[in-house]
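This is the structure, below, for whatever I ask next.
Missing here is one protein chain; the remaining ones are kept as they sit in the complex.
Moving on to chain A:
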Amino acid sequence: MRHEIWLAALTDELRRHGVGPDLAAHVVAEAAGHLRDSGEPPLRAFGPPSAYAAAVADSVGGPALSTRSSVGPVRLRAVDISKRYGRRTVLSGVSLTVHAGQVAAVVGANGSGKSTFLRICAGLVGADGGHVELHGTVGYCPQAGGTADFLLAEEHFALIGAGRGVPRSAAAREGARRAAALDWVPGDAQARHLSGGTRQKLNLVLAGLGDPEVLLLDEPYQGFDRGTYLDFWHEVWRWRDAGRAVVVVTHLLNQLDRVDIVLDLSAGGAGVAA
């Protein structure tokens, strides 16, 4: 791999790992100097860019936390939600309040009702008890589905954009920009021809189109590679910093120290927000 290509890839990976721009520039400059002086191939000297960036991020104590914007008004309030399927109680007395500028993670084992809770919050599924208040527009990203097989990505942008009152050209631009943040350039492929991960990128872009105030994301990273997974969390933090309320259903726990609220549904259907 040529030095310039490797260094450019390292720059991207450092960004993905949340290393701040000043430190990233310093690391890249040092690596470039070492490569120039030693004449070693970069892969032999440092290894793959992603691994080196991960090592740098670890050595400086994890990703840089952005300056938190202040917490705003309540955007989502779910109170005492209960849900049964037949005789099985899936949710019992679950409550969650998310303000503008907050990220909530809904965690729990398989079958603990995470997706059901999110769908109840979105109003896609009825609740047997409790109520939900939504303040503002809602963007919803399902775990699977949610796209039209025979439409192109740009047509999806136009379709969702029209619902939100976004003109077609603006929706196309915003869709392309959000796709680029996930390291994806939408092309001329119909949705049915996209890989599982790319289809989820499309789903995620559609959820954020038109800047809804509340984002409900149901394990949207299915099929993402590690780099895109990091890109996804950066997108979540950008939404939070822009004053959006974000709820992410997840079973991956390594980002939980960076969210504001954790709702654990493991305890027999009764949620515990921490």
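Here is the rule we go by: a contact is a pair of C-beta atoms (placed from the backbone, for glycine too) under 8 Å apart; a residue touches a chain by one contact, two chains touch by 3 or more; residues count from 1.
Please note the rule applied: contacts and distances are computed from a predicted model.
You can't see one chain of this complex, but its UniProt record names it "ABC-2 type transport system permease protein", from the set "L-lactate dehydrogenase complex protein LldG", "ABC-2 type transport system permease protein", "PadR family transcriptional regulator" or "Ferredoxin".
Listed residues A:R15, A:R84, A:H135 or A:H234: the one in touch with the omitted chain is A:H135.
Of the options A:I5, A:A25, A:A55 or A:L124, the residue whose C-beta touches the omitted chain is A:L124.
Touching the chain that is not shown, out of A:S50, A:T147, A:Q200 or A:T250: A:T147 (per the contact rule at the top).
Chain A meets the missing chain through residues 81, 120, 122-127, 130-140, 142, 145-151, 155, 158-160, 162-165, 190, 206, 209-210, 212-213.
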